[in-house]
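A selection of the complex's chains, in situ.
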Amino acid sequence: MKKLINKPEDFVRESLVGMAVAHPDLIKVHFDPNFVYRSDAPMQGKVAIISGGGSGHEPMHTSFVGMGMLDAACPGEVFTSPTPDQMLEAAKTVDGGAGVLYIVKNYSGDVMNFEMATELARTVGIRVFNILIDDDVAVKDSLYTQGRRGVGTTVLAEKICGAAAERGYDLQQVMDLCRRVNLNGRSMGLALTSCTVPAKGTPTFTLGDNEMEMGIGIHGEPGRERMAQKSADEMTEMLALSIIEDSTYSRTVREWDEDGGEWVDVELIDQPFQRSDRVLAFVNSMGGTPISELYIVYRKLAEICQKQGIQIVRNLVGPYITSLEMQGCSITLLKLDDEMIRLWDAPVKTPSLRWGI
Amino acid sequence: MVTKDQIVQWLQAFATLLEQNKDYLTELDSEIGDADHGINMDRGFKKVMSQLSSVADKDIGSILKTVSMTLISNVGGASGPLYGTLFLRAGTAVADKQELTDEDMAKLLQAGLDGVKERGKAQLGDKTMVDVLSPAVTNFHQALNEGKNAITALQQAVTAAEQGMKDTIPMLARKGRASYLGERSVGHQDPGATSSYLMLKSLLATLES
């Protein structure tokens, strides 16, 4: 196993210890249950934003904690959703009285655990809501699946909602914004190699020298289709067109109804991209692909967007939502409006995203 | 009558079986999931084992609820809340009891299944734990209704569970991570269904011994 680790079962904890000693100015780490939180939390009167998910996607989410982004992040075991007690303790720690938004990626494990946390937080009097991110167009329908997975748009939602909370948006406004970001973002990814879950010690799947997995998630799981590896331009085109040409997608999600005190089903529909849309283009490494290759992909993506009349007005290129050391990439396009652009540009100061301050 | 000791032995036997099948379950999960199911279940039940002595003098309901809480806060993923809810509901169904009648056993199993279905929204045929738990519970009820005793009923339930587990192989997954694979999920046995079969198998083995 080609990893800089000690015992596999200590992977998450030791990595968190490293973060804590490296960034005491930005974050603190709580152990048992594990969560990372802003060193200046709780921020009185500010909506608190908490995310979380399995570990192995670093820098997401733990390195996005800080001014202008997350108030706390709950890391689970590798590729395993965190548990409700982590989420509950994080909420108690960072709630500044203005309520808490859980940003949740749409995986059965994450959804169930965050729902349990929401129920628990409600019983101790914290105003908590959760909003799902489900942006992976590789998952075709929502009727016969768990629905689309939450991938790249999560990073963008965390930045944009974090900025909004920092600017004083109230809980309802932050929630509405988060839902809007999700409905306007779409992603797809591919893998050139598998990754190895430390506790397992061997690659999750094996790919031939000239094979790739198209339409993967972020947990080292196989994708929609295995195929011959292609040129960067062809791979970029497959991802980009799947995203751009994706048609209307509708799904039913569960949101907490505060008045009724129970979960209600809400139907959400997002609209396809259109000519003259302004977008943020996010080219992401799955962890093992270096940034030089991401720029080759970005180059082709820019060309395709231009041909399609889609205007890239912001971008993000780098490893931000990864699958351990997997080689491969994903593309996310997020349709932006003026408000989202302002919030994207707003200052952010976290271990991994930082600008304007 | 199923005694409290037997319940504790069952949990121990299940933990042992999970440890032995950790790699197997994880392997199944790498085919159609993310290669952690065996790791998750083993981690959870190791923690359960470490807590068991502190609650062994409580009633069966409390023991099962402790199992539930331990799983919920140590497993994570999909299986954490699902097995957590299973044991929570099972424990609630037999609250305060020191031993269980055949009827209590039926209630316990039914409540656990209901909990899983409610939490995960999976139907029979979705290629999940439900495909093992549901036929098992149905067969247990049926056998009791036919006048058989709990052990015989459980034998039939485990046979149905094993069949249910194998039946997940040709299924197209509709819930959980495997559903993202679409057609590619066909031809693989569901890891969660497999761990549920092991749970029932270890219950039977405990009661038989």
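Lettered A and B in written order, each chain numbered from 1.
Please note the rule applied: a residue touches a chain if its C-beta (ideal position, glycine included) is under 8 Å from a C-beta of that chain, and two chains touch if they have at least 3 such contacts.
Everything numeric here is computed off the predicted structure, so don't read it as measured data.
Taken over the entire complex, each labelled chain kind is present as follows: A x2, B x2.
In this text, only the chains that are shown with their structure count from here on.
Taking each chain's centre as the mean of its C-alpha atoms, chain A lies 31 Å from chain B. Interface of chain B with chain A (complex): residues 26, 30-36, 39-40, 43, 72-82, 119-120, 172-177, 179-182, 184. Chain A makes touch with chain B in their complex at residues 33, 54, 76-85, 107-109, 112-113, 116, 138-140, 144-146, 149, 197, 199-200, 204-205, 217, 219-222, 224-225.
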